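Heads up, the thing below is written out as structure tokens.
One chain of protein is taken out of this complex; the other chains stay put.
Think of it as A and B in the order they're written, each chain with its own count starting at 1.
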Amino acid sequence: MALFANLIAPQGPTNLSLDNVAEPPSGAHWLGTDDLGRDVWARVAFGARTSMMVGIGAVSVALTIGILVGLASGFFGKWIDAVLMRITDGFMSVPPLILIIVFIAIIGPSLLSMITVIALATWPVSARVVRGQVLILREQEFIVAARVVGVRTRNILFGHILPNLLGPLSVVATFGVASAILTEAGLSFLGLGVRPPAASWGQMVNLAQQPDILLDKLWIYVPSGVMIVVTVLAINFIGDGLRKAVDPKSVR
Amino acid sequence: MSQPLLEVHDLHVEFNGRQGCVRAVRGLTYTINEGESMALVGESGSGKSVSALALLSLLPRKSAKITAGSVKFRGEELVGASEKRMRELRGGSIAMIFQDPLSSLNPILTISDQIVEQIQAHEQAEGKQAKERAIELLDLVGIPGARERAKQYPHQLSGGMRQRAMIAMALSAGPDLLLADEPTTALDVTIQAQILELLARLQRDLGMSILLITHDLGVAAGFTEHLTVMYAGKAVEQGYTSELLSAPNHPYTLGLLRSIPRLDRPRTNALIPIAGTPPDMSKGSAGCPFQPRCEYAQTKCATEAPPFEAISTNRYIACWNPQHEAIERTGATK
Partner (left out) sequence: MSEKEPVLVIKDLSVRFAVGSGLVRRAKGYVQAVNSVSFTIAKGETLGLVGESGSGKTTVGRAIVRVNDPHEGSIVLDGHELVGLSPSQMRPLRRKVQMVFQDPYSSLDPRQTVRQILTEPLRTHKLPLVNSQGEDRISELLSLVGLDPAFASRYPHQFSGGQRQRVGIARALAVEPDLIVCDEPISALDVSIQAQVVNLLESLKQRLGIAYLFIAHDLAVVRHISDRVAVMYLGGIVEIASSEELYENPRHPYTLALLSAVPVPDSAVEKTRRRTILKGDIPSPTNMPSGCAFHTRCPLREKLGNPEICSSVRPELISYPTSKDEHLIACHFPDEKLINHFLQEKDGSR
């Protein structure tokens, strides 16, 4: 949560200052500077933004597609289900890495392309989860009761089924965010993600490939690595908490 | 035979779960002699099934415990007995059948395999002999075409057949005592009649004792000589089935009989429900657990728990204010 407020870095993340190249942490630069004189702390802070945007952005898109597909598939069944599931299977059968690399090669790396491609690679998971849950819920007597009362289908879907999906969905969402952040970090590490001068944790860890940075200038890459781990852990805990909070039965 | 087959005295069973301690059985006493049958009747939460599982040490070790009381089988104390001894008894001298045969039978083994496994575990026979014995048993329980059926899997049999197969398994070592936990509850009524008839026949022919756990007083009436009624983990009334059902003394038994519709009474007889709801078993109660719902309750009932003791020959009751109203044969329209 603290990550959100990290817009407080006085030095911009991209300010070059060739005088202060590769300085260890000091009063002016809390985490030192990197090889191009940019403030590491600022880059970590702005990298957080990147991660969050990718994480939340990708998951939002993936979930939206997934929910719509899963609801339609699970609730209406028959040929709609058959067609949608084949499409889903199609997406799932492409190895995500290949999909991502090809996509980025075509569109070019950027924040937007990252969000898009991660969303495309991960929506099938949420679609399957949603469909599975909908299939179970559909047969529950309270759904049949709603039909008997005469409730319109869209009201059943959004008033009864969707609220009952919040539990499993919050799990999918939080893992999705964590996984998206990791993916982004990985892609940026490989040079396929966010390019400099924009900041990204993965990118910063990438710099560790140079032996002198790896051994002598730890301040350049360690903070980002740590942030990745801490963030993913934190999200997992939040997810757990969210799941419990959203279940009315755990209200004490 | 002077020694009773099974003696249960003041049994207490506790579960330790996340919500705290649930005292599922809070005082159960009964005796079963050779060749006799007894029904243990109660609703959900009464502790009847738990008490039977406790007898055979079938409750999960970590969370459930017998905290007091004794269980003697032919004079041998079972509470605290070693797991080895219990394994010898289970399926051997004491067998158990359950409500849902589909979940009690192993879905990936054929019927024959399962019975043979049972036979071999109690060293009754080996190999081919065991297989033949299995088929004999399936015949005994009235499964037509036993030889072919033995090779089938549980899901290929109907509910009634599965129950018969389970009974065959239970009989394989010639038990002296059969614990039957709601064996017909999940079955259709015409199939239930078949299974009960089978159990009655087996009891007669094999001289086996049966403890029948059920919530259905009608099933108890047709089948057993003795009856114990349980409520909230305690035995509240006990006696000869026929006497107890025609002249119950405990308000709960009385209430139950008045609230169920019966084919042998005029259909316009009013159903008089028992007010309130069954108690929360995670909470203890100071006095009689039935007191909140009892229309004959006295002040004493809320604070002091009545002891389970004899009220007349072979009639035991835990009540401060027993009733002596006989259930009328014809009943009036109220």
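In this section, contacts are C-beta pairs under 8 Å (C-beta built on N, C-alpha and C of every residue); 3 or more make two chains touch, one makes a residue touch a chain.
Because the structure is predicted, anything quoted here is derived from the model rather than measured.
Student: Going by the touch rule at the top, give the shown chains the omitted chain contacts.
Tutor: Visible chains that the missing one touches: A, B.
Student: Where the complex has a chain not shown, which of B:Arg87, B:Arg262 or B:Lys300 is the residue touching it?
Tutor: Considering the complete complex, B:Arg262 is the one touching the chain left out.
Student: Among B:Gly27, B:Gly160, B:Pro183 or B:Pro322, exactly one should touch the missing chain; which is it?
Tutor: Result: among the candidates, B:Gly160 touches the missing chain.
Student: Using the touch definition from the top, which of B:Leu109, B:Ala221 or B:Ala302 touches the missing chain?
Tutor: Per the contact definition at the top, the residue touching the missing chain is B:Ala221.
Student: Check each of B:Leu58, B:Ala121 or B:Ala193 against the chain that is not shown and name the one that touches it.
Tutor: B:Ala193
Student: Residues on chain B that touch the omitted chain in the whole complex?
Tutor: Missing-chain contacts on chain B: residues 43-44, 144, 158-161, 188-194, 196-197, 215-223, 241-242, 245-246, 255-257, 259-264, 267-274, 277-278.
Student: For chain A, enumerate the residues touching the unshown chain of the complex.
Tutor: The missing chain touches chain A at positions 77-79, 81-82, 140-142, 144-153, 155, 159-160, 163-164, 248-249, 251.
Quick note on the criterion: only the chains that are shown with their structure count from here on.
Student: Distance from the CA centroid of chain A to that of chain B, rounded to the nearest Å?
Tutor: Centres of chain A and chain B (C-alpha means) sit 55 Å apart.
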